[in-house]
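So the structure is just underneath, and the comments pick up after that.
Complex shown without one protein chain; remaining protein chains in place.
Up next is subunit A:
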Amino acid sequence: MKARGDLKEYQVVGRMMPRPRDRVPALYQMKIFAPDKCTAKSRFWYFVSQLKKMKKTQGEILQCKEMYEKHPLVIKNVGIWLRYVSRSGIHNMYREYRDLTSAGAVTQCYRDMGARHRARASTIQIIRVEEVAASKTRRPNIKQFHNSKIRFPLTHRLNRKLHKPRFTTSRPHLTF
């Protein structure tokens, strides 16, 4: 999968096709984070075949619905359990992110894994995504934002307007 753009959360429900021996097959539901519906369905089959004896050819997807965040304007600490393939082995990880939505946090996770571990999206499997209460967070870089009187300076503010003006005789003002 290529984790293009902002990922969305999908609820995908699927089952095996009914057969003479199994007239009402069990339903399986997954929470999939993907850039679009198509990829979400594909990932569903990817995971489900790993976990159950079910293939796309023998099964059907009953529902692939985008799930929207319940409180998108509340900041959450999201804990993500994942499994990824590195150059020398397969590892489990638990990572935390602060974001307004789970999908946003998972997008952050993919970007972060790529940056920190050079892990491509196709080698990452998100196992579990959960909102974690502030007291239960484990990572110090997330805990540092749990401060109602948080203060930090924005040091050395870069001048991004390199062409307005393009030529000038004065150095840009960087400390505010």
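Note that in this section contacts are C-beta pairs under 8 Å (C-beta built on N, C-alpha and C of every residue); 3 or more make two chains touch, one makes a residue touch a chain; residues count from 1.
Here is the rule we go by: contacts and distances are computed from a predicted model.
Participant: As a check of understanding, state which of "Elongin-C", "Large ribosomal subunit protein eL14", "Myotubularin related protein 9" or "Serine/threonine-protein phosphatase 2A 55 kDa regulatory subunit B" is the UniProt name of the chain not shown.
Facilitator: Hidden chain, UniProt protein name: "Large ribosomal subunit protein eL14".
Participant: Write down which of A:Gln50, A:Ser135 or A:Ser148 is the residue touching the left-out chain.
Facilitator: Looking across A:Gln50, A:Ser135 or A:Ser148, the contact with the absent chain belongs to A:Ser148.
Participant: Kindly note down the residues of subunit A that lie in touch with the hidden chain.
Facilitator: 73-75, 97-100, 145, 148, 150, 152, 154, 160, 176
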